[in-house]
Every structure is written in C-alpha cells, then in structure tokens.
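Contents: one structure, followed by commentary.
Left out: one protein chain. Kept in place: all the others.
Right after this comes subunit A.
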Amino acid sequence: MSARIGVITFPGTLDDVDAARAVRYAGAEAVSLWHRDTDLQAVDAVVVPGGFSYGDYLRAGAIAARSPVMGPVVEAARAGLPVLGICNGFQILCEAGLLPGALVRNSGLRFICREIRLRVEADTAWTAGFEVGSAITVPLKSGEGRYVADEATLDRLEGDGRVVFRYAEPAPNGALRDIAGVCSTDGRVVGLMPHPEHAIDPLTGPGADGLGLFTSVLTRLTAAA
C-alpha cells in the first residue's frame, strides 16, 4: 500500500493541485484535506501548500494557522508527523508556532517570481534524498518571503543545523542570513519559501529538483513502516 500524503486547501490556496501532483509523481497517494476538516484521515504526512489563504488578511498565514484543520496538524506534527510548508504554507507553519521566525514583506517591496538556486544544508524528513551541500533550482514567487527572527534564534537555528535551505546568492527578498527554509528540532516539520512542487518535471518547470523533497519523505515513511 502506498503512503498517503494529505494536501490542505484553504480558501485562497493556489498550489494545492501542483502539490498533489508532486505527491503522485513521487509515488504516494494524495489525500485532499479541507480547511474545515478536523480529521486528518490517518495520512502519513501533510503538505501545506502556497497561495493567499484567507486573502492574506491580518498577516500572511495568520488566519489559516488558526483554522480548524490546523489544530490536529499541529498536534500530529508535535508527535512526529512529517509536515512540509511551502511559501504561504511556510508562513502558516510559522504563525502556528511549529517553526520559529516569521516572513515579512520583501525588502525591495516587489513581488519576486523567478527560478532560484538553493543550497540544501540539513538532513531532514523532507531532504534525506539530497546530499547536504548540494544545490537545487526551483521557482521563488512571493511578496512576503523575507525570513526574520531575532539574532539569538538565528544563531540557534544555525548552531543546531536547522537551516534547511539557503539561497545560493544574496537573498533577493532580503531574508536574514539568506535563509530560504528551516525545520523543527526533530527535522520532521520543514518550511521553505520557494516552490519545489513547481519543479518536478522539466516539461512544466525548471527541472525535477523539487521532486526530491517528496521522494525523501516517502523513503523515510517506507523505512519506518
């Protein structure tokens, strides 16, 4: 039986279809979860996709982080369920308290939409298939992608090896220490601003580098089974 990975849809989510497609490309079954669901249908992992949940009202991800489905997601994540937050999903995981820091307006005030190279810097549930130090190319498309946290938090993240992805160039959005993605202490909850789900097939994206995140978690799930 193949692994089942939940993909959450909030009002205003845009990238749930591509996230579900990436899950299927990786060889898992994609299970649609709705923002009002309180039952995660016993999925083996969850992807919180990008978009503009609740129209970015209040703060990007703020309302979604307090929606019904996130209660069980937070609880399950604290118990070890692998969760991947992409773009708005990363913002939601930060707002929900699963990941440290916050995402704020790009320093140049412009929405950025282009391909970008990232360095993979940590071995996590979602990056186990990559060599630490390798580079991947995926799209970045966000207006509020500048990662911020206080200095002590940034030092701790770097010291504990919890910076998962770093821009391989000076962060175009002004992210502190060029951080593109971070993880939880157990390495099972990962959030990043760029979009691996848009880079799973050279026909529709810059390449297939992004597929590695989805195959990584499957490998972990299969090994644990």
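A few comments on the model shown:
The definition used in the following text is that contacts are C-beta pairs under 8 Å (C-beta built on N, C-alpha and C of every residue); 3 or more make two chains touch, one makes a residue touch a chain; residues count from 1.
Basically, contacts and distances are computed from a predicted model.
Per the UniProt record, the chain missing from the shown structure is "Phosphoribosylformylglycinamidine synthase subunit PurS", taken from the list "YCII-related domain-containing protein", "Formate hydrogenlyase", "ABC transporter permease" or "Phosphoribosylformylglycinamidine synthase subunit PurS". The hidden chain makes contact, of the residues A:A64, A:I136, A:A149 or A:L192, with A:A149. One of A:R24, A:R105, A:R156 or A:R177 touches the chain omitted from the figure, and that residue is A:R105.
Contact with the chain not shown here comes from a single listed residue; of A:R4, A:R24 or A:R59, that residue is A:R59. Within the complete assembly, residues 58-59, 62, 66, 94-95, 100-102, 104-109, 146, 148-150, 174 of subunit A touch the chain that is not shown.
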